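Yeah, one chain of the complex is gone here, protein chain that is, but the others are all in their spots.
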Amino acid sequence: MNDLLFSQLSTLVAASVLLFGILLVWRRSLLAYIKVFQWQSTMLTILFAIVAYFGNDPKLYWIGVLLFFLKVIFIPRLLQRFLVQIDVEREVAPYINTATSLVLTGVMVLLAQAMTNPLIRLITLPTRNGLPFAVALIFIGLFVIITRKKAFTQVLGFLVMENGIAMLAVLGTFGIPLIVELGVFLDLLMGFLVMQVFVYQIQGTFESIDVSKLNQLRY
Amino acid sequence: MPTLLQKILRVGIATEQLDLAETDVVQVVRQVEAKTRRLLGRSLAIREVDAGSCNGCELEITALTNPLYDSERFGIHFVASPRHADLLLVTGPVTRHMEVALRKTYEATPDPKLVVAVGDCAKTCGVFKGSYAIAGSVDRIVPVDVFVAGCPPEPTDLLRGILTALDRWPKS
Amino acid sequence: MTNMMSYGLEIGQMLLALALAPGLVGLVRWLKARLQNRLGAPPWQPYLELRKWLAKDVVMSTNASWIFQATPYIVFGSTVTVTLLVPLIATPIAFDAVGDLLVVVYLLLLGTFFLALAGLDAGTAFGGMGASREMTIAAIAEPTIALSISGLAIGSGSTNLGQILTTTLTDPAAAISPSHFLAFAALFIVVLAETGRLPIDNPATHLELTMIHEAMILEYSGRYLALIEWASWTKFLLFLSLLANLFVPWGMATLVTLPTLALATAAWIGKLILLASAIALLETRVAKLRLFRVPELLSLSFVLALLAVTSSLVLK
Partner (left out) sequence: MMQTLFLLTICAYSLGALGAILGGRGQLGRSLVGALAAIGATAGLLLGLTVIFTGQSFTAFVPALLPVGGGLALRLDPLGAFFLSVIGVVAIPASLYGIAYNEIYESERGSLRLLGAMFNLFLLAMSLVTLADNVFTFLLMWEGMSLTSYFLVITESDEAETIRAGNWYIAVTHVGVAFLVAAFLMLTGNASGAFSDLRVHASNLSPLARDLVFLLTLLGFGSKAGIIPLHVWLPRAHPAAPSYVSALMSGVMIKLGIYGLLRVALDFLGGGPAWWGVLVLVVGSVSAVLGVLYALMEHDLKRLLAYHSVENIGIILMGIGAGLLFHSYGSMSLAVLGLVGGLYHTLNHASFKGLLFLGAGSVLHATGTRNMEEMGGLMKRMPWTALFFLIGAAAISALPPLNGFVSEWLVFQALLKGLNIPGIEAAIAMPLAVGMLALTSGLAAACFVKAFGITFLAMPRSHEAESARESPLLMRIGMGMLAAICVVLGPGAIAVIPLLSRILVGLGGLAEVPVSLTEGVSLQVPTSSSQIALPTLALALLLAIGSIPVILKLLRVNFRLRRSESWGCGLTELTPRMEYTATAFAEPLRRVFAELYRPSKELTIDTHPESKYFVQSIAYRSEITPWFDRMLYTPLLHLIGYIANKIRRLQSGLVHLYLLYLALALMGLIFASRWIER
């Protein structure tokens, strides 16, 4: 019964983490992106807590707390400040329109299911049913990075992808050693800061954060 | 979302309560409510026709639906089609362009129906009187049940006018 | 269950649905008024409107044909038939064998089809616009509905409403499975679209250009208007009941005795009030979407439904 509850709960929360990933594809205002990311990270924290509780792994709580501070409070706040500075509100005209993107998202989820299906049959972890969602989330993050024009959105895509990786780790292995996790966090932070600088530079050069303008550099 | 809810709670109900002092307004309001209940099953649908007004009257009419006056609490609401309406609220001196439109609106409203002409212009054509663009006051185009005087009339006057018109509602 | 009682139950729930539908809509309106800091019309206002419409004359366009006159009856009749099919307070019911979830959806589509035709019948631009929009939204909402139905049907192995409810009732663990949760979210969006609520359609709008449902019925008056509005209110109640009962069936009567039925009715009304409040809150919070954003919202719900189906397939 405990295992069943664990399995159901973890899958449910994993699904909601994915849900916020899909919402990211749907929304257009950059402020909404931040909110979505915040909610997604909150759900991810809850997922860490669930795995820590049922999997009897107290150090996961610590990672959860860390994650909460970093992704629910620190990064969104930074992003918001950032948004005020670049003064852009909306993602306009992505390369693929929103309705099609959403349908493609559905297809990506199907693909993720197909990919992880053999794996799920192999392993016996109670959390295995959430794995396709994690893989799907990574795909979606990648998809957002590919199809959106604003550098800001791409940063969000990167963050979401990272959330997917964290989810894959916690569901697939019940968390990796703390030190590795810390390293990943650091990496993430560095990556994020680098991208921020990058966006500032684009903004400064083109007076826009439209990445599609980068091709002007060729001339 | 939380900010919105906080704001809603902080403001509370903005509609002016009836049990304030026994003023003239409140009495009117009470009477309107009673009458609409008796005659129309407490549901009165109004179609507003702007037959060339300066929009002063419209401002006051719009005020009827705001949270302060909230005409909806008496079952009075505005509708998008004369087919749904019980009462036409006509404003302005009828211009020649709007003459046909007014007539057609009257024609399109199902019986039983009432017409309330709002504002001084509707009765006398006001400052526009004698202009080449004017077809005449409202009662020359469609049968009017009640005139509401004022330039523009206050929401209370409007309610009083509607109330008087309801007296003319055919008894079934 | 004896035959007599089960048919009595059918008639009873039909009458109950028709009787409560105006009140439910009135409740949403009242709650919305309160959230807008207004006093608002009391929840029973729609009943008064119905009575008034039934007493008024009908004005019918000279362009219109018998379609215009038949439509209110067809719309109302098909909705009434649906009230017989959807288990509202007890399960299983006699009409489970007559129609399943697909029949419910297609019967409602029958009403929409004729309403759209009636919108075109008078030859006005707004009527045509409403018809076009309504059919567009109905068409692209259809895949989500079908997929949500499949999501529900996988668990119970059947589209039979009674069977679905019984399966959920006997297996509460399934109710917190992600597929259940996702199918609910998907269906909720579709319900908003199908019943013309915000952010898809604004039921309180007076501006023709933003209308969907109301643009089609601008020509209707008197008893026809009463029938169409009553039917659309009943449709709203039915969709909310489907949402409530399919995903949270607890409280429904499985035995037909007076106390259980009374309890079940109370539970059902409680669930409806909860959902109605949620919708009122949502309608206060969100703005209407531009018409061409609606397909995006519906494709979002499609993805959710697809996820619901595939995740329940994986879990099998």
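Order of writing sets the chain letters: A, B and C. Residues in each chain are counted from 1.
By our rule, a contact is a pair of C-beta atoms (placed from the backbone, for glycine too) under 8 Å apart; a residue touches a chain by one contact, two chains touch by 3 or more.
The model shown is predicted, which means the values in this text are computed figures rather than measured ones.
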- line: The omitted chain touches A, B, C
Query: Hey, which of C:Ser6, C:Thr136 or C:Thr260 is the one touching the hidden chain?
result: C:Thr136
Query: In the complete assembly, which of C:Leu35, C:Leu88, C:Ala122 or C:Ala183 touches the absent chain?
result: C:Ala122
Task: Out of C:Gln13, C:Asn37 or C:Gln163, point to the residue that touches the absent chain in the complete complex.
output: C:Gln163
Query: In terms of residues, what is the contact footprint of the unshown chain on chain C?
result: 54-67, 73-74, 76-78, 80-81, 84, 95, 97-100, 102-103, 106-107, 109-110, 112-113, 116-117, 119-129, 131-133, 135-136, 138-147, 149-150, 153-154, 157-160, 162-163, 208, 218-219, 222-223, 227, 291-292, 295, 302, 305-306, 309-310, 313-314, 316
- line: Interface residues of chain B toward the undisplayed chain are 49, 81-83, 98, 100-102, 104-105, 107-108, 110-111
For chain A, the residues touching the chain missing from this view: 97, 99-100, 110, 113-114, 117
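Here is the rule we use: only the chains that are shown with their structure count from here on.
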- request: Treating touching as the only link between chains, describe the layout with one word: line, ring, star, complete or other.
  value: line
Query: So what's the Cα centroid distance for chain A and chain C, whole Å?
result: 35
Field: Centroid spacing, where centroids are CA-atom means, of chain A and chain B in whole angstrom
entry: 55
Statement: Between chain B and chain C, the Cα-mean centres are separated in Å by 34
- prompt: Do you know which chain A residues sit against two or more other chains?
  reply: none
- request: Flag every residue of chain C that touches chain B in the complex, lowest number first.
  value: 33-42, 45, 48-49, 51-52, 55-59, 205-208, 211, 214, 218-222, 225, 284-285
- request: Under the touch definition given earlier, write down the residues of chain A that touch chain C in their complex.
  value: 4-5, 8-9, 11-12, 14-16, 18-19, 22-23, 26, 98-99, 102-103, 105-106, 109-110, 113, 117, 120, 129, 132-133
- line: Interface with chain A, chain C side, in the complex: residues 173, 176-178, 181-182, 185, 293, 295-297, 299-300, 302-304, 306-307, 310-311, 313-315
